[in-house]
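Below you will find the structure I want to go over with you.
What you see is the complex with one protein chain gone and the rest in place.
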Amino acid sequence: MDTWLDSLITDTPQQGFELAITLSRRGVKYTQPDPVVLKELRAHYANSADALTAASHVVAVNFQTVAAANNYWRK
Amino acid sequence: MDTWLDSLITDTPQQGFELAITLSRRGVKYTQPDPVVLKELRAHYANSADALTAASHVVAVNFQTVAAANNYWRK
Amino acid sequence: MDTWLDSLITDTPQQGFELAITLSRRGVKYTQPDPVVLKELRAHYANSADALTAASHVVAVNFQTVAAANNYWRK
Amino acid sequence: MDTWLDSLITDTPQQGFELAITLSRRGVKYTQPDPVVLKELRAHYANSADALTAASHVVAVNFQTVAAANNYWRK
Amino acid sequence: MDTWLDSLITDTPQQGFELAITLSRRGVKYTQPDPVVLKELRAHYANSADALTAASHVVAVNFQTVAAANNYWRK
Partner (left out) sequence: MDTWLDSLITDTPQQGFELAITLSRRGVKYTQPDPVVLKELRAHYANSADALTAASHVVAVNFQTVAAANNYWRK
């Protein structure tokens, strides 16, 4: 696989949150790399409250990691 | 996307808890940005005990992050 | 919403555990504030083993936060 | 409710694990205090692989808390 | 119950991972101690992708605890 993760350090908390989203999606992509299948599946979970909550849960776990890496962007 | 997260620091634990709720909702919104769909889905999960518990779980994970960022608001 | 969370510090671990329960319930209440609906839903999950385990899981996550805030009530 | 949690400190890791089990069960009992209902529900989840895994998950989360409180019982 | 957990310290990360598996199984065994029932249940979850992922999740949580206890086996 190509290089997609050089660092966990980001300038702002929001960029850190967006990195957490990337990590969550990559966690899926390593298991299912086919973009056509992924697009079909997205149609499902983007319209299911339970699936969206589960997705937000994974983002929250990854955001813990990114936030700790950045010392919570404390000034 | 617009700027919505400048800092994880809040004045009080309650504001931190409310920020955790914002983070949880944003985790959903990055996957499903359509406000009409989100409103429909909310009608579902706001009346399902399982869905509400799952939502509270995500808030708890994000609150861990916010609380750590604020050193637990210790005096 | 009214002020309901002034501090994560408690005198004893048991009070900390009870605060974790409060946090878990508040995580639900921000999504579903209607007390009538909440009471109906409680009738469901209080009689479902899976729902009770899920509720205990959320309490466990929040208790991690409260326990860390209190330095685990070490003497 | 009576006093049931005085300290998170235990002599051994195994006692800590057993305290984590107590915490997990108390997390259920605060929501469903009726011992008759609890006994019936136990008949269900003690024979469901999914329910037992979910129960073990909650124990694992509480064990993280107890283990940290005890500095992992390092000598 | 017999003594089965004397220490969280292991020589290698792999032994730590295997201890995390032991902890996960013990979390089940405290709820369902009957070896005959456990063997039947294993036949179920060893052939269910969802159940295996849930089992791996519990191992991951326990591995966090064991890895922290060992300071991540840093040299």
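Quick notes
Read from first to last, the chains carry the letters A, B, C, D and E; within each, the first residue is number 1.
Just so it is clear, a residue touches a chain if its C-beta (ideal position, glycine included) is under 8 Å from a C-beta of that chain, and two chains touch if they have at least 3 such contacts.
Computed from a predicted structure; not experimentally measured.
Note on the chain not shown: across the whole complex it touches A, E. The residue touching the chain not shown here, chosen from E:7, E:31 or E:64, is E:64. Counting over the whole complex, chain E has residues 12-14, 17-18, 21, 42, 45-50, 52-57, 59-61, 63-64, 67-68, 72-74 touching the chain that is not drawn. Not every partner is drawn; the one left out touches chain A at residues 3-9, 23-28, 30-32, 37, 41-42, 44-45, 48, 50-51, 54-55, 57-58, 61-62, 64-65, 68-69.
Keep this in mind: only the chains that are shown with their structure count from here on.
When the CA atoms of chain B are superposed on those of chain C, the rotation angle is 60 degrees to the nearest 5.
Chain geometry summary: the mean Cα position of chain A and that of chain E are 27 Å apart. Centre-to-centre separation of chain A and chain B, using mean CA positions: 15 Å.
Annotation for chain A: no residues touch 2 or more other chains.
Chain pairs that touch one another are A-B, B-C, C-D, D-E.
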